[in-house]
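Below: the structure, in structure tokens.
Here the complex is missing one protein chain, while the rest keep their positions.
In order of appearance the chains are A and B, and numbering begins at 1 in each one.
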Amino acid sequence: MREWVAKHRWEAILIVILAITIVVNVALSPFYLGVGNFINLFWLSIEKIIVVIVMTFVIINGEIDLSVASVMGFSAAVLATLHLGGEVPFGIAIVIALAAGALAGLIQGFLVGRVGLPSLVVTLAGLIGFRGAARVLLEDRSIGDFPEWFDRLGQHPLVGPIPLALFVFFAGLAVAWVTLERGALGREVYVTGDSADVGRYSGIEVGGLKLRLLVTSGLVAGLAGVMFAARLGSVRGSLGEFFELDIITMVLLGGVSIFGGSGSMLGVVLAIFTVLNIRNGLGLANVDGIVQTGVIGLLLIGSVLIPNLAQRFGSRRVALEAVAHGPS
Amino acid sequence: MTAIKRRMRRLGLLAVLVLVVAACGDDGGDATTTAAGDTTTTIAETTTTAGEEPTTTAAPAPEAVVITGSGSITSTFLPKCTNIAVFPQAFEGSEEAATELGSDPAEFVGPADCGDATGQIEFMSNAVTQGVQAIMVSNNAGDELAPSAEAAAAAGIPVVAWDSPIPSAAGESVFIAQVDFDETGVVMADMALSILGDDGGEFAILSATPEAANQNAWIAAMEEALAADAKYANLVLVDTVYGNDVAEDSVTAALGLVDSHPDLELIMAPTTVGIVAAAQAMTQEGLCDQVKVSGLGLPAEMAEYVESGCAPEFALWSFVDLGYLAYYVAYGIATDQIEGVEGETFVAGRMGEYTITADPTRDAGLRVLMGPFSVYNAENPGT
Partner (left out) sequence: MNREATFALDRRGSSWLRPERVKELTLLGIIGVSVILFGFAVDGYLSGRFFNRVTTSVVIVAILAAGQALVIITRNIDLSVGSVVGVAAYLTGDFLATNTTIGAAGAIGVAMVVGAILGAVNGLLVAYGGVPAIIVTLGTLAIFRTLLALYSGGANITAASLPDWVLGFNQVTVFTVGGFEIRLVFVIAILVVLILQWAMSKLRWGRRLYAIGSNPEAARQAGLPARRLVFFAFVGSGTLAGLAGFMFLARAGTISATAGAGLELESVAAAVVGGVSILGGSGTIVGALLGAVLIDTLKLSLVRVPEVSEFWRDAFLGVLILAAVLLDTWLQRRFTRRWSAEARRAEGHLTAGTGQIRPVLDGGSSDA
């Protein structure tokens, strides 16, 4: 136990924070404990957290994708446009919308992986450009009236009280977890993220890896866009706007280094759970949206700062023991 | 006007065009006349509907229910966002109503930024989880809010929309309309006319975001109004741009308009953020003599520019009253004093008597029409 904590300090801290959050939420709100609320808590942010999974790979690889929210909007706009046109069966339209997301990723991946431009610059341009593309497609319109089955999948539970979106998230998470921490691809992502040179010397095709990751990121963002369209029942050009910083916040809170090479899926999952529970708890306590964001901001800084300070003032053992004996 | 309706209108126009083009082959003249006639009829209908509204409301109904205090209710007052001055004002109105009715005030929560169009869904869902007895919402999305409103309705919570309705009315009990949306178009057209004079001139619209449902409806209504009456014939709408309800973007967009259209004489901004930014931009660049600003604005924010003559005239309704009326209706439904059905008449405290009618601006849904518009100018700066 102690060994695990020593090795996984960040995860241990997050477990403590999560536990505190849950206790506080239970104490503060009688509505918090309930199957419906727990499902809601995921469902309300499902598109963001699906993208968080893939963003984890991108950031561990030492890159970033700021365009995800715009690509979500772009894919959803493609879907809506095709639906409005009425010539393509809706199922095919979904496939094309997903392909549009992947294409967005491919363009950016090519510029990063093959041309060698920094991903920050490319995806900043993508953030502006793909949002622009969504606006070009939809202008000032709001497009809805999707097939009934699509709305139902997006807005109603599938099995028992659980909607399809949650299955997608947890299935995606499982695949991602295994890939990152057990698979060859995962190792490549870590090695290259730590040092592109080491990656290159150990025979990893670094450019190709970046390209594949950004294509996947685009595809998953596209999927998130389509899912969001289903949950909302209609699409506008602004769909998903400003999600990128929330998504990156969750990845970083999960202990993933922005410089690449380190971080774990467990940390990210704990960060997701923590952020969602805090938002939910504060929401049920009628705390305003802007204050919720501030609390997450405090948490983000505090979760790094407090252990740092504890360490500096010589109480390292105390801090670690406190963590080890926490309610985990 | 819902987005869907706008789309239908567009499709309609398109169909008319197609007809004209198609007919031109055999008998052009005839087809054109018919098409033009069609358009006029539609607009005439709309105008009539708008004209009738006040009469319906004013009609005395003997069975009016006087909404009175009968215990405290829990409720959520959900604005589009909390950072635009009109929304806290509306909440003040609801607090006033709650005090009169002896109820706890509603919880005032919402997204920080109006750019976050789908942020309201989370607050709506939380309200349902909390089991509040009423939700009052100014819808910032289109029908995106409908699924969560339906969830609220399914849980037996009345959803009273104010300021901005749910287009499909799904899940919505009733919409408290500040003014008739078609009337907004007429009021804006009249202000443009009074500023530009009968000789007219070029003007442009500075809106919020491209998707903003209220603004889109008002712009569409204004375009209709312009086309419907010959007195507006000299008013030429040259452009519509968006400032995203962000001060900086709106300033940039306003200056862009002035540069792109050298003969521009008026910027019409149907948003309280856009109008003040446009007025500020014109003032700063010394363009006030050349380009005037009008639209929907908050008197406190516009006082400076009314005085300087940069914004000679603008309009708005009372957001305090709107919040007050919304709370009365929500309270009335939540305490079973009214049912929220068509034809029902009730008395809402200091504001008097209102009737619930079918909403003529949407395909479905009920409406309580508040009104009136207040037009502000140098004689009546409103501050």
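The working rule: contacts are C-beta pairs under 8 Å (C-beta built on N, C-alpha and C of every residue); 3 or more make two chains touch, one makes a residue touch a chain.
Worth saying up front: this structure is predicted, and the values here are computed from it rather than measured.
The hidden chain makes contact, of the residues B:Y305, B:F319, B:F346 or B:Y376, with B:Y305.
Screening B:V66, B:A85, B:V341 or B:A378 for touch with the missing chain picks out B:A85. If you put the hidden chain back, the residue from A:G101, A:G193, A:G207 or A:G222 that touches it is A:G207. Note that of A:A6, A:V35, A:I92 or A:I128, the residue touching the chain absent from this view is A:I128.
For chain A, the list of residues touching the undisplayed chain reads 66, 111, 115-118, 120-122, 124-133, 135-136, 139-140, 196-197, 206-207, 237, 245, 248-249, 252, 257-258, 288, 290-291, 293-298, 300-301, 304-305, 308-309, 312. Across the interface with the omitted chain, chain B contributes residues 82-85, 87-88, 112-113, 210, 240-242, 246-248, 251-253, 255-256, 259-260, 262, 273, 276-277, 280, 283-286, 300-301, 303-305.
Here is the rule we use: only the chains that are shown with their structure count from here on.
Separating the CA-averaged centres of chain A and chain B is a span of 36 Å.
Listing the residues of chain B that touch chain A in their complex gives 3-4, 6-7, 76, 82-83, 107, 109-113, 115-119, 121-123, 125-126, 129-131, 141-144, 146-147, 167, 209-211, 213, 216. Here chain A touches chain B in the complex through residues 29, 31, 34, 36-37, 40, 44, 135, 139-145, 151, 155, 228, 231-234, 236-239, 241-242, 279-280, 283-284, 286-290, 293, going by the rule given at the top.
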